[in-house]
Structures are given as C-alpha cells and as structure tokens.
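Of the protein chains in this complex, one is absent; all others appear in place.
The block that comes next holds chain A.
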Amino acid sequence: LRKNVEDFTGPRERSDLGFVTFDITADILNEKNGLQTFWNKNTLMLFFIFDWNVKQLFLYLSAEYSTKNNALNQVVLWDKIMLRGDNPRLSLKDMKSKYFFFDDGNGLKGNRNITLTLSWNVVPNAGILPLVTGSGHVSVPFPDTYETTKSY
C-alpha cells in the first residue's frame, strides 16, 4: 500500500472534508498457496487466491480514526471489483479518493492518527462470504489548518 502523496482539509457545511491521494500496488496471482502479504520497500504486496470458488474480490480502502465526536469512524475512500479472470496486477498511481471523505463533525483538523487499510470481501460462487483485512496499514496525519477552496 503506497503512502499517500498529499492531503488537506476543507470545511464544508460545518463538517470536515478531507482529501487524500494515494497509490496502490497489488499483485494478484492465480496461485493456490494461500494468502501472503509482505512488505517490500514501503509497498505492500498482496497475493490473493482466485480458486474455483472465488467469483470476485471486492477491494476497498478505508480510513479509520477517532474524533472528539465519535469514538470510531470508518470511511470507505475507494473500492474496486476484481473478477476472476481479470488482469491480476493492480497498479494505481496518484488516485483521488472515489468518495467524499466527510467527517461527522470537525474531527479531521489536526487529527494525527488516521489509518488507511486495504480490505477485501471474497465473494464465492456459493458459500461463506469472508471479509479480510490486509495486514499492514498506512497512517495519515491531517494538518491543523484548513485550506481555502482549492479545485479538486
């Protein structure tokens, strides 16, 4: 999971709105030897299994953090559906978040501890639907000041 590149906050309708850009590199191999994750120079390499009972993987990047208002907040910033048979190599650079990163209140300003994790939902052809969180995460600190309107 590549570290984010830029982030800044902008106030809108009394709630903090955060902007995060990020890179993701993931390798999905058609190997039947289990799930492996390992670090490679700050890049998290992910090896998924696409076996006969895996119809698709629903990947999503979520930001988790605490604020004064709420003990736990989770916001999905980006997601992707990966079908069995798709190109197994995933390399996205400088992605903007797909969804607006609104906080419920003003908890993003000065928040030093926002954790981005990549998780995925395995959708089988039939059977159990597991939700797996990738090990390893990236911490993103937000600055103490708001940015005046910048084009997104």
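The rule is simple: a residue touches a chain if its C-beta (ideal position, glycine included) is under 8 Å from a C-beta of that chain, and two chains touch if they have at least 3 such contacts; residues count from 1.
Quick note on the criterion: contacts and distances are computed from a predicted model.
Colleague: Please identify the absent chain by the protein name in its UniProt record; candidates are "Signal peptidase complex catalytic subunit SEC11", "Sorting nexin-7", "Calcineurin-like EF-hand protein 2" or "Spindle pole body component".
Modeller: Answer from the record: the omitted chain is "Signal peptidase complex catalytic subunit SEC11".
Colleague: Spell out the interface residues on chain A facing the chain that's missing from view.
Modeller: 55-56, 58, 60, 62, 64, 69-76, 79, 81, 83, 99, 102, 104, 119, 121, 123-129, 131
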